[in-house]
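Have a look at the structure below, then the notes.
Excluded from the complex is one protein chain; the other protein chains are retained at their positions.
Let's turn to chain A:
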């Protein structure tokens, strides 16, 4: 039985730990080189979630926390496929999202931005990929918001995503951006990704997924770390 070895992070597209333009990295980025180790049982496995973990409205942020009406903003559908670098779909894996509301305000208690909260929008959701690795969320397009990194700093519109994949080497937390956003050129978080990787973080407008008279469609695929052979060979 040969050992499956999962690929490392692809440094040509992954951000460096230290990117001084994003000031919070300065005292939080590890400074010593990472120590390369052989993957063992714990790294080659990871937590397993199932449909039983996900409530019927968890994937629909326009409905999952309404109190007295509908959330304000532009309804969107965000969908796509989760794959690994080998192009294999990753079925039944958990995706979690969180985001600002349409005014650019997070529900989070430390968000001090003076924009209104929306009583009908928490901005958190989750779903499982289906048997073919596909996922779909309904939500409200998040607004841009200011932050304190530098003078007149604004974060582009984005949705935070968290994925588990096949095992803990696959773990991914990232942010999805929208096409044509002028703030992308000024955002040190986005620009910390090497040029080759940047377009991988911008979703595509998808007229095919747009639901008539209801919601605009966007497509965003995920590619998690792959491995040196198909896992089936060792089963």
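In this section, a contact is a pair of C-beta atoms (placed from the backbone, for glycine too) under 8 Å apart; a residue touches a chain by one contact, two chains touch by 3 or more; residues count from 1.
Keep in mind that, in the parts below, contacts and distances are computed from a predicted model.
K.L.:
Just go with whichever of "assimilatory sulfite reductase (ferredoxin)", "Membrane protein", "Protocatechuate 3,4-dioxygenase subunit alpha" or "Peptide/nickel transport system permease protein" UniProt uses as the name of the absent chain.
P.N.:
"Protocatechuate 3,4-dioxygenase subunit alpha"
K.L.:
Using the document's definition of touch, tell me which of A:56, A:69 or A:87 contacts the absent chain.
P.N.:
The one listed residue touching the chain not shown is A:87.
K.L.:
One chain isn't shown here. Among A:72, A:124, A:183 or A:216, which residue touches it?
P.N.:
Checking the options A:72, A:124, A:183 or A:216, the one contacting the hidden chain is A:124.
K.L.:
Based on the whole complex, identify which of A:47, A:69 or A:182 touches the chain you can't see.
P.N.:
A:47
K.L.:
I need the residue numbers on chain A that touch the omitted chain, in ascending order.
P.N.:
Residues 6, 8-10, 12-17, 19, 22-32, 34-43, 45-49, 53, 55, 64-65, 83-87, 94, 96-98, 100, 106-111, 122-126, 160, 162, 168-169, 171-175, 189-190, 192-193, 196-198, 200-201, 221-226 of chain A touch the chain that is not shown.
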